[in-house]
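A protein chain is absent from this complex, but the other protein chains hold their places.
Entry: subunit A
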Amino acid sequence: MDSLGTASHNVPDAAGRFGPFGGRYVPETLTQALDQLTEEYEKAVKDPSFFAELKDLLRDFVGRPSPFYHARRLTEQCGGAQIWLKREDTNHTGAHKINNTLGQALLTLRMGKKRVIAETGAGQHGVATATACAHFGIPCVVYMGEEDIRRQAPNVFSMKLLGAEVRPVTTGSRTLRDAINEAMRDWMSSVEDTHYILGSVVGPHPFPRIVRDFQAVIGEEARTQSLERLGKLPNKVVACVGGGSNAAGMFYPFIEDTDVELVGVEAGGRGPKPGDHASPLTYGEPGVLHGSYSFVMQDEDGQTCDVHSMSAGLDYPGVGPEHSYWKATGRVEYTCCEDNDAMKGFDALAATEGILPALESSHAVAKAMELAAKMPKDQVVLVCLSGRGDKDAAEIARLKGVKY
């Protein structure tokens, strides 16, 4: 693809385009709800009380700012650049997802809608949505693929404890992609009184922008903390990319800091063969999926391909359109990390730092270790630790063949 020039902060445009990516490819029935959401968000952005309320919640309910942590023993083990972690795993509910769900729950109330639906892969977005809805007293239904329900039982139970109804999705690959399809179908029939809290920077305009903006708190804090603690910006910033919300939130505030190299790590799964990975930016091509134009894993007819990752949260055949834009402008380098290497990243962080990272985040940790090892000791690699790994314990035991 031809270069689009320099990446700008000032995207998307009014039609929801990040360069050629993004837009809206949805049934006509949903346009009214998307227009309403766009309008309400524009009003909220101009209303200081909206962000003041969100900021209070992020401080007192979520526990922000999240720590900016020097992983000294991991750094020592790698023998190169300093590895620092932005600890989104310390947030209430254990991942970055809560930043977005609280923001969208506030929008739900502003729109006067009475019900929330959501989809979830790894379950972290489902738990975060159920939590936000419990906090505000909004009824909540979460769609989740049967395969993911199996892989993420603790999160399913948590959602139920929080009062959400979890609806198993038995169509297709029974993973995140099918859960999004079902949530969209529900929304088609319930747009009048229901808001769909989409969990990543994917989907039709205005979702990619709204989710990015709510997640940008990660990068904003990290940028400030970096200047305070290190007296400079990091040399590289690394984050895992499924749909890409933690990475979008981490990268966005650094986009115009062109000296900072940004690295997005996709799920390399079992290897580069189609069906063995979930890396649309590495192996896919631009196409239309779930309401926007972005990189997609698709066959020669435009049918979405099955994908694989040991991490339920990365097991998605598409990616947010802003990531496609950053790829096309060359601002972010995208690469992938295979299951086995991600597991090594998990083990290394557990053993050296006493932190169990989510399997999603383990992809970023593994790539950061590889990059840091080749860099001088005075340089800094900052990793977005998007979530904690408790939820993955049973799946890791299964993958390692361990009984506990």
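The definition used in the following text is that a contact is a pair of C-beta atoms (placed from the backbone, for glycine too) under 8 Å apart; a residue touches a chain by one contact, two chains touch by 3 or more; residues count from 1.
Operating definition for what follows: contacts and distances are computed from a predicted model.
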*Under which of the names "Xanthine dehydrogenase family protein subunit M", "Diheme cytochrome c SoxD", "Hydrogenase small subunit" or "Tryptophan synthase alpha chain" is the non-displayed chain listed in UniProt?*
"Tryptophan synthase alpha chain"
*With the full complex in mind, choose from A:Thr6, A:Thr31 or A:Thr258 the residue touching the hidden chain.*
A:Thr31
_Using the touch definition from the top, which of A:His290, A:Lys367 or A:Arg388 touches the missing chain?_
A:His290
*Omitted-chain contact residue, chosen from A:Pro67, A:Pro154 or A:Gly172*: A:Gly172
_subunit A residues touching the omitted chain (full complex)_ = 15, 23-33, 171-172, 177, 181, 184-185, 188-189, 191-192, 287-291, 293, 296, 298, 300-304
